[in-house]
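Excluded from the complex is one protein chain; the other protein chains are retained at their positions.
For chain A:
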Amino acid sequence: DSLPTPVVDSLHHKQISPINNFFMQSYYDRYKNLHDSDYENFLSQEVSSGLCEPDNLDFVLRLSDLKRNLTGEGSHRTVSTSIKFQIKSLSELLSYSCEFIIIERLPSGVFADPFELQHLVQRGVFSDIAVFGDTNLELPSFMSNRSAVEIHLVVDPNVLQRPTDLNIELPLHARYQSLNESGYSTVEFGAPDMLARCNTKEKVENPYCFFKLEKDGVNLYGPRIVWRIPSGIKTHANLVSAFTFIAASLSTLAIVVSSLYYSNS
């Protein structure tokens, strides 16, 4: 009863977001790895070229607040993003149906589990979600590439008028870090990119019309997230190796001696 209503508008979801219609898919079709410069070039090319209708979202709604927070302890945490919109024209907004796309470029030290996220989609938390790049859970950060998470939210415009923020909680996991003298390495997140894809409810959708929700002039709270992850200490290497092999040898010796001794006595 106290549970919040799902933000996802499942009715519109079916109409708008065909499966595999991911923005980042076209990035990865073109580039092999995630690099900030490639990504930014790509983003500026792909985002609305004026042939779309509506040709500008700015007069309908724009971002007003963006709050970022990292919650939890240890290797399994959640990045929460809470967004507030400023609605310029309510009547106009109600005539559209919008899908919001949040692109979270993850630093190499952390990963998102695609199976876990898929589960969230099934529970109606997100309309759709995909993880691009390395999703191998076992690789340490220095052996893996960066990954990106693309979250789709089809939101009923009526939800947007409510005073409550739009909340997105993304569960993330720490990879094993490269060795470090201080014993901790720091992983930092920037703010996510937000795109919107809107169509008037009557018109046939144009899947290529993305609008970037500009972050200039937005009230940013906690824009940089810092996650300290324990890392192996290089100076331990010799001690650990030596004692590991001594322990293995002593154990071997103990078993060998006792087996030979007691099997004959």
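Everything below uses one rule, namely that contacts are C-beta pairs under 8 Å (C-beta built on N, C-alpha and C of every residue); 3 or more make two chains touch, one makes a residue touch a chain; residues count from 1.
Please note the rule applied: contacts and distances are computed from a predicted model.
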Per UniProt, the name of the complex member that is left out, chosen from "GPI mannosyltransferase 1", "ATP synthase subunit a, chloroplastic", "Transmembrane protein 231" or "Archease domain-containing protein": "GPI mannosyltransferase 1"
Residues in chain A touching the chain absent from view: 3-4, 6, 71-78, 80, 113, 115-116, 118-120, 122-125, 135, 137-138, 140, 142-143, 167, 169, 171, 173, 176, 179, 183-184, 228-234, 236-237, 240-241, 243-245, 247-249, 251-252, 254-256, 258-260, 262-264
